[in-house]
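Dropping the structure in here first, questions after.
A single protein chain has been removed from this complex, and every other one stays in its place.
Letters A and B mark the chains as written, and numbering starts fresh at 1 in each.
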Amino acid sequence: MSTVTLFSVSYDLSTVIARGVASVFPQPIHGWILSSDVVLGFAILFFAIILLAASMINTIMLIWWERKLLGRFMDRRGAMHVGYAGLLQNFADGFKLFRKFTVRPREADSAGFYFGPTAYMATSLIIFGVLPISTGWNGGTLPLTLLLALVIFSFAPLFIFVSAWSSNNKYSLMGGMRSAAQMIAYEVPILLAVVAVVIVAGSFDLTTIVYEQQNYWFWGPLVVALIVFVAGMLAEMERIPFDLPEAEAELVEGWNTEYGGMLFAFFMLADYLRGLVGSFLVVLLFLGGWTLPTWVPSSLTSFPLAGIVIFMVKTYLVFGLFVWVRASLPRVRTDQLLRVGWNRMIPLSLLAIFLAAVLVTVKCLPLFGCVPSPGV
Amino acid sequence: MASEITAKEKPGENPILWVARPMATAARQFGKSLFRPSTIIYPYERLEDPKFREKVAVAPGKPIGVGQVWDNYRGVHALNISTCISCNLCAFSCPDLCIEMVTVPGGDPKHPKKCPQIDYGKCSYCGFCSDACPEGCLTMTTRYENSTSKRSEMVFSPQRMLEIYQHKLPMNPIRLARPANEDSILLEPPLCIGCNACARDCPTQCITMLDIPKPEAKPGEKVPKRIWKEPVVNDSDCVRCGTCISVCPKECLFWGTRK
Partner (left out) sequence: MWINMGPQHPMTHGLWNLRVKIDGETVIDVDPEMGFLHRGIEKISEDRHYNEVITLMDRCCYVAGLAWEHLYILSAEDALHVKPPQRAEYLRVLCDEFQRIGSHIMWYAAFVQDIGLMSPFLYGMRDRDLILDLFQSYTGARLTYEYLRVGGVRSDLPPGFTARAREVLDWLDARFGEYDQLCLGSDIFRKRCDNLGILKASDCVAHGVTGPMLRSAGMKRDLRKDRPYSVYRQLDFDVAVAEGADVTARYLVRMEEMRQSVRILRQVLDWLDQNPGPVLAENLPRWLGAPYAPIGREGYLLKRNYPKGVGFSSVEEPHGEAQAYVVNEGGEHPYRVKFRSPVFANISAARQYLVGYHVADIPPIMGSVDVCVGEVDR
């Protein structure tokens, strides 16, 4: 693995710029700019900007990926006009939304109306600060990154409900209610499924979980947990078949009915940010993160930034699975969704925990053709 | 009854299969359309071009549009001004009243030549006008794009339709079969005053004014004051436009079956 990390890149960038800027100024200011505190401060700023830009670009490319894949599922091509094969189409769409006037209904509550989408967007972005993409390419080395990511991830129903309620629209309100009920119902199985992973990996730190998977990926032994996690993630991301909060046929656009322009773009982007986070988590927890199976010759993976490339390819493939589900399954009903959530998913996730515990105690992981790492 | 799937199976028996089946169908379609989707990139690739038509081949075997799909399309009109006889039939037959007869240069000053001008803002492309046209000079072409940013540009003058005609687009060959025995123009002789209006305005010149004998004055009756001529219609040349009926000042011409 290369030793270049996200922080080293931003620190180097900060140093170079600081030198350039400092050369203009006379001594006292020159020295202050070059002092380690200032450089570090700017390094953190660049760090954040790089994260922000990377996550936004990836989100927009994810929308492109979904449009193209969905197009082929539907026997058509998807976006074709702006850029090569429509690569820049979503940037154009975003720019159009950005230019549009934001309309607020007169009866809507101003504070909640603007706070909701902004906070939804912000919390979705914060998660990227704790998700590792490759060795060293993460925000911090906290011991509980997985837990932190899931906690931030579960803020969303609150903000959706706030924005839905303050829109003062019946459809929005119903969509918001459904959204809150659905997300809360599916938090539980997701967390329980994650517990199964944590039992096997022995850590809440995502980097450690990935290192535990260097010899074998968890999807084989923990297939029950994987199913629960993917289904729960579909519900959390509000994608078909669980997209009832914005069920187009009956609720117009659900909780974002009243939003237009940039605020709508916030919702749209945040939805796909959460889609990206969901795919990241599936890759990190079950598909070995940025590692490849041991039988892949290491000469193939020795190019610079190989970890990031492997990780992103896996992420996009996982998202392709979500698109596939979207292309072939209809939407379920609220009561069915909640019944499945509470009656099926939670027992299944408890079963997953039990299986994980059995796997660890009986030490039968080698049965899956994998050599347990020393940690287990 | 209808399908093998329904009759026996009940949902929920085998959840994995019941989710996997639609997903497998979608995946099969994905595999098919991955290299050959059923769409074309419209403004750049057009179905009327055989090259692209074969590219999209939805059905196995033959491409879409075999036969006369394109030639039969009822699109924007083309007008051959030189053969137009100004019979007004197109304007009469238009259900939307979007055809107006406007003067075009080339007629004699007393009887200016009039050709149809079509307002495509109203036109419903029903094809009644080209069906009614006796000379085949107003035809529908396969041109299906007709969009402008101004309403005034939707009005196509005869000259503009002549330009379309000169592009030699494929013309719609379908023509309404003409009924075998059409109604003819009949005359109620006592009403006629021999004024020549019908013969003057007949677009095909099929009406000739023939002399009729001036009756002898009976005692106690006056001979009516009129020109002693009567129109005679040549049915084989007549296009049944009804112009003569509409210009007759005495309302003495009408439709009927010639005995």
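Operating definition for what follows: contacts are C-beta pairs under 8 Å (C-beta built on N, C-alpha and C of every residue); 3 or more make two chains touch, one makes a residue touch a chain.
Only a predicted model underlies this, so the values are computations on that prediction, with no experimental measurement involved.
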| message | One chain isn't shown here. Among A:51, A:174, A:195 or A:234, which residue touches it? | response | A:174
| field | Contact with the hidden chain (one of B:74, B:160, B:200 or B:229) | value | B:74
| Going by the touch rule given at the top, which residues of chain B touch the chain that is not shown? | 1-3, 5-6, 11-12, 15, 18-19, 21-22, 24-26, 29, 38, 58-62, 64-69, 72-74, 88-89, 91-93, 95-97, 124-128, 131-132, 140, 172, 174-183, 240-243, 245-246, 251, 253-256
| said: Need a quick check: the contact residues on chain A for the chain that isn't drawn. | reply: 70, 73-76, 170-171, 174, 240-241, 243-244, 247-252, 326-336
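The criterion applied here is as follows: only the chains that are shown with their structure count from here on.
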| message | Centroid of chain A to centroid of chain B, CA atoms only: how many Å? | response | 60
| Touching chain A in the complex: which residues of chain B? | 19, 22-23, 25-27, 29-30, 32-34, 37-39, 41
| field | chain B partner contacts - residues on chain A that touch it in the complex | value | 71-77, 80-81, 324-325, 327-329
